[in-house]
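Note that this complex is displayed minus one protein chain, with the remaining chains in position.
A and B are the chain letters, set down in written order, and residue numbers restart from 1 in every chain.
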Amino acid sequence: MKTITFDQIKTSSIALEFDELIPDEIYSWTEADFAKYQVPIGNSRFPITDFFDITVEGEANGPEEVEMILNGDLNRVKYIGCKMSAGNIVCNSSVDLHVGAEMSGGSILVKGNAAAHAGREMSGGYLEIEGNTKEFTGASYIGEWRGMTGGQIVVGGNAGKQCGECLTGGRIHVKGNCDILAGIHMTKGLIEIDGDVNRWPGGQMKNGNIVIHGFLGRLLEGFVLNGIVVDPEVEGTTFKGKYIHYTGDIGLNGKGNLYLGAEANKEKLAEYGELDDEYTSIREYRNL
Amino acid sequence: MEYILKNGIVYDPANEINGEKMDVMFKDGLIVDNVSADAEVLDVTDKIVMPAGVDPHAHVAGPKLVVGRLYRPEDSRRGVTQKTKVLRSESGFSIPSCPATGYRYSRLGYGTVVEAAMPPLEAKHTHEEIATIPQLDIPAMPLFGNNWFVMEYAKDNNIEDIAAFVAAWLKISKGYGIKIVNPCGSEAWGWGMNVHGVNDKAPYFDVTSKEVIVALAKANEMLNLPHSIHIHPNDLGHPGNVPTTIETMDAVKGIKKGKGAAEVRDQVMHLTHLQFHSYLGNSWKDVTSGAEEVAKHFNKADNLTCDIGQVTFDETTTMTADAPMEYDLFKLSGLKWTNKDIECETAAGIIPCIYSKRSPVSTLQWAIGLELFLLIEDPWRVCLTTDHPNAGPFTRYPRIISWLMSNEKRQDMCDNEVHKWVHKRTLLPTLEREYDFYDIATITRAAPAKIYGFTDRGALTPGYRADIAVYDINPNDIDPSKQADEIEKGFNVADYTIKDGQILVKDKEIVKVKESQNIWVNVKGWEQNEQKVIDNIMPFFTQYYSVKWENYPVHDHYVSNPIRVDVDGK
Partner (left out) sequence: MTYEPPVTDYDYIVENCTCAFCGCNCDDLDYLVKDNHVVAVRHACRLGASKIMEDMDQRLLVPMVRDENGELKEVDWDTALDKAAEYIANSIRPVFYGWSETSTECMKEGVALGEYIGAVLDNQATICHGPSLQAVQNAGYPIQTLGEVQNRADMIVYSGSNAMNSHPRHMARYAVFCRGYFRQRGRFDRTVVTMDPKFSDTAKCSDKWIGFEQNGDYGFYNAIRAVLRGKELYQDVISGIPKEDIYELAEEMKNAEFGVLFFGLGLTHTLSKQRNIDIAIKMVQDLNRYSKWGLTPMRGHFNVNGFNIFMAFECGFAFGVDYCRGYPRYMMGETNTIDLLVRKEPDCFMVIAADPGAHFPNGANQHLANIPVIQIDIHWGPSTELADVVLPGSFIGVECAGTSYRMDGVPIYMKKAIDKPETCRDDEWIVRELKERVMKLREEPNVAPKYVPNPNAL
């Protein structure tokens, strides 16, 4: 096991790009190798040792035996863990854009907030952000219709707009609230949101599942009401309680599932008329 | 500067040189048969020497290319490479950026690439891009098949005015020849419709596709243009389009070549991406290969040439002026769809497309392409293309060469890699023909040059431009039918690419960047007719075009360094 600790000595106003400093590349590096390495900043490269004190402990035969610990203000350090396939990264502060982008394995723990594009197009591994994150969590590269295909993202706080855009696999769990259009264009996978959602989850979704435990502000017309389900099982997980189940987005002949926590969305239920516990399907109820 | 390429093994079909060990000399940009003792010696012992490649049909510059690049950043991202001391940065896989296009062709040993579709209204744009692509000579083919004026004249069977119109428009758009795409169909697309077959009429214009083809073919020969009409027939990519393809071939029966043109080319019609036009059946459920039927008919007619549009199993971008077909494809794939209609002239469509070995349809298309290559007997009448980027990017040419040269490789793919439709619905597994290096040199160099009537390239004749490619393959030491992968590797990067006597690629690295040149045809002797036609259409133009006449032509500013081909039209 090898532990590489980055202790910040200086911050930069221009972002440092860490895409070359991933376990796959640096598992065999010694402190001397780091002393030689120049990190890209803007159009130039500067010695990494100007910005970080780097200590290397232990030995590693492969990336999976590497743990990177990043200490200090990482608000201008982008691409942390970008394209990594194994190993473990712990960031003890908020991080900049693209944390865990395109990662295929290993794990990243961010003990702070993350900027936009966290976990973009990841295909495997585990990314946990304890704080909030911004737009495009687990999204696809622009123009690409195949987004995140595997792995898991857990956001402790809130997520920004268009979380899980074009999701094609994997799971995203947001423990806080989500802004508009979570799961837009998604085709597969699961987005679970514990908090509230502002508007329009699942716009133009073809397939996949969105589970919202909190309150939903506004739903799109493209969703067709299916009924109320109790303790639904979604992709192997059973969610306890009553949920309103929709299918959409019909504009695309979509077959995506949207589960709304019935408790938090009582008002929506009220729109459909008085409901008795016996009616498990609103469609049935209407047909009566 | 004088150079001598020493001890190469030369394949030059135009001069009937088949693998002879000999020296090739060039001086001041031209091939010569003698150089002085001061000539610089480039040792190419036992390496293949051929004329530089000529690509007869690719989409490399122009408005639809740029929309493709603009709306597919995910494709641009796939080919990103860093700049070097000589080269600019590159991007793109199926639709590379302009610099990347030039570099990649140059690495393949190509020197001339024909941009296959240029809407005259946006010709300036095409020429701006041509100027941005380095390393190549690029003629561009203006689109005439759905032009309102052409359709009006064709309805009246007014060949003389069509000829004058074409002559004028070649000057205006700085174009090389007549390109026809889905005649009458793209006009029908203006109303969301299409034509099916050559006897369907364009709405309102009351003229059939066949009448447009015949009229343009006659006008082409009347003008003595170096290239024949270049046609993308109706019904592209639809199961059951073989009858349409054959009727299109028959349409030009009996049309005589122009007297000047007869010396430089044999055909009166060039059919492009024939693979997409050889499907039998009624729907995608019962579609089968129509390659045998098409090839049989094609072999019999001696006034036709074609290129194939070979599918290469890649994720690519399809783009064509056949806009209704692209919408049909969009309905199948559901991916993002782009359409671009151009007033009074044409329409274009673009969608991303994934050709997969596991897909039955892709496999069928792949097999049909190879069947056509193997069933068309005369290599002088068929050219190697992928209709870049429609069936695959041009960077896959070496792979296609390896398939053509190795029956073993093909059989292996049929048995183990591709969908089983290849056995059920195509003849490919039964075809054993293999191309040799001489045939490859024919279909990639000599034949396309002849089909386009180029009299300065495509051969190593003294006096021709010194466009030469050297590949690190020793033909005496390799068995192409057994070593398909080595063939592909060898053709992937040229050892030397020489363009106009300048060494652009040396030892597989680009060492020099050269500005591109546009080739265009200037028809002489029709000036008065041209003026008359322009005067006639001017009231229409002023009223219904959204630009002024003065701002319509391609100004000299955009073609700073052209190669002008003067043609005596009378």
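FYI, contacts are C-beta pairs under 8 Å (C-beta built on N, C-alpha and C of every residue); 3 or more make two chains touch, one makes a residue touch a chain.
None of these values were measured; they are calculated from a predicted model.
Undergrad: Touch as defined at the start, partner being the missing chain; which of B:Gly79, B:Pro139, B:Gly258 or B:Pro389 qualifies?
TA: B:Gly79
Undergrad: Which residue, B:Met1, B:Val41 or B:Leu70, contacts the hidden chain when the whole complex is considered?
TA: Candidates B:Met1, B:Val41 or B:Leu70; residue touching the omitted chain: B:Leu70.
Undergrad: Kindly state which of the options A:Leu74, A:Leu220, A:Ile244 or A:Leu258 is in contact with the chain not pictured.
TA: Result: among the candidates, A:Leu220 touches the missing chain.
Undergrad: Touching the absent chain: which residues on chain B qualify?
TA: So the residues of chain B touching the unseen chain are 61, 63, 65-67, 69-85, 87-93, 95-100, 121-122, 124-125, 128-129, 132, 189-192, 204, 327, 330-331, 336-344, 347, 350-351, 395, 492, 509-510, 543-548, 550-551, 555, 557-558.
Undergrad: Which parts of chain A face the unshown chain closely enough to count as touching?
TA: Counting over the whole complex, chain A touches the hidden chain at residues 13-15, 17, 40-45, 76, 78, 97-98, 116-117, 134-136, 141-143, 145, 161-162, 180-181, 184-185, 199-200, 203-204, 218, 220-222, 224-225, 249-253.
Simple rule for what comes next: only the chains that are shown with their structure count from here on.
Undergrad: Just how far, in Å, is the C-alpha centre of chain B from the one of chain A?
TA: Computed from C-alpha means, the inter-chain centre distance equals 46 Å.
Undergrad: If we count contacts the way the header does, which residues on chain B are in touch with chain A in the complex?
TA: Touch residues, chain B against chain A: 71-75, 77, 334-336.
Undergrad: Name, in rising order, each residue of chain A that touches chain B in their complex.
TA: Within the complex, chain A contacts chain B at residues 141-145, 252.
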